[in-house]
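Report on one structure; see the data block that follows.
Complex shown without one protein chain; remaining protein chains in place.
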């Protein structure tokens, strides 16, 4: 029940076409989201310029396809994350125009390529093993309308390579940094730039990395004040927030 | 050594006023930061409109005052975090114009009140015990030039109070959410707004809260995609990043 | 030694067929369970209206069938949890009337459908990935004689969907809430209803969810006072306790 | 805005006393809680027969008194948990009729002693060190209108004392079990009774008890199916849920 | 109801003074502990040659004294563990003959010095900081009737000192080893002797010792097969079990 | 260099057949183990009546067979733990007389069946899932010369079954208790008997059992003073120590 | 751009062959590493006498070969760690002279066998299960130009074997010690030698070893002052640092 419907109802009341008790009952049972509350949600959908993303993990190829097909009818752009190869094969056959990114498992249907971000998003990663997560960030940020500057393999143990690339990083409006092992890169990058830095700990490492815990704790304790953190391997989340920031 | 100085040097070389070896030596030893690298830093300082913050914790009142005094000469605004009452007393005596916020332990010298943020920052907290952290967010965001909308005590177990306040939250350009215990509030707020949400886990709770670990893990696993996280009780960091975002 | 045997013994004493010392010795050594102690157990079985449940995990199909077959002779209703597909195939072939629930791995022989619960049990889950656990709750609660109201996919990041469903939830006498990731849903539901809420953390999530630990800690720290918690993924336990409460 | 107000509004519309746009605006902005949603809350308050409890910890004596005084005007019964001795002294002076329980730190104003629970609540604890938590359970359950049967010091290493007391436990409609160290008692009690058992891990212990973590994990892994768990030392929560169950 | 009561009952039955049904009812309701079950406990007390120990920690001096005074009437030997100095002062004043061991906080009333152990118990500790725990072991083992060989400060980083002392250790029937930090000593000692070794991790250490966790894990993973482990700092438990073994 | 060699050397010195410097050099370099130190080890082997056990896990069938074959030449009894089926098949073919225990993966060559233990060892386990670990205890204890009383499936949630079996348990000289999940059984058994109890946490459970951590912590915090603990699933170690104790 | 290039540039400026603006642009954009900073890096490469190592894990055989082939053109020695058998087969076919070490998964191309270390590196391990990690240490140290003394299977539970080997260990200039389970060996070895000891915790163990965590914590808490620690199973890192030390 939207405002028009409420208005219509009130007019019926005024005109006597419906009595007060019946009108009261209808108001009483109208879902909350019809009262402006859900507008936030619609607003969000419009503003974001993209539908809900599909998490491919834990779904069969058929299930992914079913959801993706439905979404592709109502939305220009669809993003499926963490899909395996059979899913990708099936989806690409059935939904023309989809790209598959095997490192991250992302499948992307990117028909509306309007640039919505006001600047660049830099996606920086520490080592080549972190690229799958960085790719998820990039695919997400792109499909949400951003120009992405990908800067790979600039880990802190070779600081000169990072500094060499710092001008490219400093041009970005938001920076996403992916790193596993000790997770030190966001702190260094955070000190090099003055914009917000989103840190993504990756599960890259072994032993006392505890599947990304070491990197996660490191990033949460960053001595750079412009760093915030998302979940381990959560490239999608980082790309999503970076996109929101870049639209501001 | 900035570009002008390099140009001057080169011109001296061209004019023969300095020989090549002497010029080489000067170039060889010029600090890295003089080559544009440090500019980033100055740029940062200018852009942020505020000096480095002083962490009061672990410093004696005299130490805090010494640093604060020096900073107050070069900067309009000074923020001291986590200071105890004796420090506050000393600093307020010696540095006229300082405010003390006893809940969070912040001391603020706020002489330049230029608004630099483009919108409001909403600072939301779950319970009254979370207010000290929320206060640190607010004090930080304000001294960095932002209008802050503080919305306290809207924990998820009383969801209607949160929803009632959701229009105020939705008006913000960035939202900071502070919550201890289960740390659920950022997920709910994240679903209500379409802007970036910075979640601050607080150490409020007991037993299996493990001094904020429960809230931290909850926020890192948020099902809302627009949430990023800072360290437990890190109100300053959240206020800082929110300010950066709000200037974009 | 049951009551009849004790009576017989006492009669022998009265009749002088056994002397006091010998009788004393026999009483001294009679097993505890014959003295009414075990009755508690029988009482329990009767009251619960169901036999011990079979945990399918870690048993071969043959082992499950052997136990299930024996139980099906003495009990109307049998529940096997966490069985794999081969076990289900075998059991269904051999025990007519069994249903298999592949999401949760439950096999149910439900011949006595007497309703024993006094009201409804609402089974609420946060996301579609939590449905396998919610299904285990439902299958358990039903076979124990309860009407179940299943409400799926009402996670806290879309709070309006939850509120829309809150009247259905509020009608229940007991609510079971299954959620992974940040595990925030029980706190919100706990605030919406005035009845007991049983929270089931699920292992849904990745990274810092640590296989359900984040959700578990979140639920233990719930700011809603009417929430108690069971083990991660323990849908059976939640359904069991909810059934006990609903019979009160 | 309650139903009467909505009815009045609709009648004004019908009568032309207010035009449709103005009515629409009022409906649009009426708070959500006025639409039946908040009724749940009022309903809860009535049903529970008690106001919000005050958590004394982290509040000054004056703060506690201020809140308690206000609540004592609108509610017959007030419960303050985890208050220290100075707070108790102040509150007792100012609010006649308050009792103080120094072991648990509870302060109770118990003017309406109506029994609302349908049966007894048994509060069982393992050792004398667990009594403070058990006391919090008892004080809570009593002020919520329950008869409480307290059974202390029946730890599992002296199983005969527990069994001796099992008939008293078995008479209860709900059982709350408090135990620290290995936290084994709820499992044994759970096997002795057929009603719901709420387990409260306590922080009693040292070394590898990790402040109650050992007991918490033990209880979550209970092999008795009728056990649910609350946070470490959360006697209030256990007493609260037990009261809800006992009213069913 | 003890054996005499049962005998009396049976004699009443024989004499016809009570009929069978009434007798049956009395037998049915007699407490379990009267039927020989509790004898296990008495048997234990006799065999152990000592009463329950009093844990001093968390009790006031008066509470400790009250319990100790009662126990001193029925038992020759009383052991109070983890008592502070004021408690010791009070107890020593009131109970003549008590010794106080300030390192471990043990108070011992040792009147019956019968040797009950068949051999010696060696109590070995790694460093001087572990002596308080070793003292608790020794005081416990002595008051339970054992000869104790104390060997201190033989940590593994000075292996020759340990080997020099290995003949003394090898003479023992049971060995208790106390060590903090890396907790390596039990493994080395376990390899030097062929008798059971009880390992006591101590909370000695800092940083990554995590209050004894490192030592505890080390001992649980001992490559010596004759090692079992007790809780961190649990000198009493180790001394107790060593005493039980030494009586076999 | 053994005593005979030293004697021979000394006699050569006395006879002038070797000069003092040469003799000194030989003494200086004689291996430490020849000086009685290694005797401890031989002594151990003799006393234990069994060779080193082979850990099958992580070895190929051929590797296991090679070691087992060598040991079978010098020792009457050989025990292989955690061997898989192919290893068992190979070993049984090549070493006649071997038994395979598929639940625990133990392979046993038991030719010398001399009883060396002075009493019985009771091996108690909580649930049927714990039997593999209990079997490893039993196989170990038997091959080391002990009579074993196996008592399975007496978990604490059915306390009467445990009490029924308590006389059998109480007859043992040492008790080994295996339990997963909450690990509560050793505490209860510890209270029922007066002999040493060795607790074996098993990895049975799910979710918050954290692969046996919950049971391990529970057992370390046992309120029964006669309980010591070995590593998770370490049936061999428990059987080994129980055997050592039973020979005392 | 090295000093010669800068000199050349300055000379061009002096000679008027290039104007100031063009020179300025070249200086402005010259990479930082050309200013002496990168020399450190080249210096490192020369000094180390080896190229970057390839981590085989997580790369396909083709990827490994591609990188290895390129490195083999510029470097005499190449080390690939943690490669599986298919990778080894492919690399050995394509790069003649490669050795494969299946226990550790190392592939080594060792053409320049110059000894660069000044003394021996002892590589000590506790049990046979630790040999794969010890092998990685040895392969690394050898390819970096060191003589390695491998001493296996000298765990602390058989201390005489370790002491017997202590002279061989004491001859080394650096010692690397690999141990799983309780990780006690580095402490004992640390006490036997006066040189630096690098401890490598291995993931050998089960249950409460938590995949090497127990050994790691033990080593970090070593009571021997000459011990430093690397990550779990990080044989490469230990061999690398030992090589650096041995060249000093």
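Letters A, B, C, D, E, F and G mark the chains as written, and numbering starts fresh at 1 in each.
Note that in this section a residue touches a chain if its C-beta (ideal position, glycine included) is under 8 Å from a C-beta of that chain, and two chains touch if they have at least 3 such contacts.
All of these numbers come straight from a predicted model, not from anything done at the bench.
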| item | value |
| --- | --- |
| Partners of the unshown chain among those that are drawn | A, B, E, F, G |
| Residue among A:106, A:151 or A:213 touching the omitted chain | A:213 |
| Residues belonging to chain F that touch the chain removed from view | 3, 6-7, 10-11, 13-14, 16, 20-21, 23-24, 27-30, 32, 35-37 |
| Residue ranges of chain A at the interface with the undisplayed chain | 126-127, 155-159, 163, 180-184, 187-188, 190-192, 205, 207-210, 213-215, 217-224 |
| Hidden partner chain, residues of chain G it touches | 36-37, 40, 43-44, 47-48, 53, 118, 163, 166, 170, 173, 192-196, 198, 216, 220-221, 225-232, 236-238, 240-241, 244-246, 248 |
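Please note the rule applied: only the chains that are shown with their structure count from here on.
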| item | value |
| --- | --- |
| Mutual neighbours - chains that touch chain B and chain G alike | A |
| Touching chain B and also chain C, the following chains | A, D |
| Farthest-lying chain, centroid of Cα atoms versus that of chain C | G |
| Interface composition of copies chain D and chain E: same or different, split at half | different |
| More contacts between chains, A-G or A-D | A-D |
| Interchain centroid distance [CA atoms averaged], chain C/chain D, Å | 25 |
| Residue list for chain F, restricted to those that touch at least two other chains | 37, 158, 163, 192, 207-209, 213, 216, 220-221, 225, 231-232 |
| Chains that touch, pairwise | A-B, A-C, A-D, A-G, B-C, B-D, B-G, C-D, C-E, C-F, D-E, D-F, E-F, E-G, F-G |
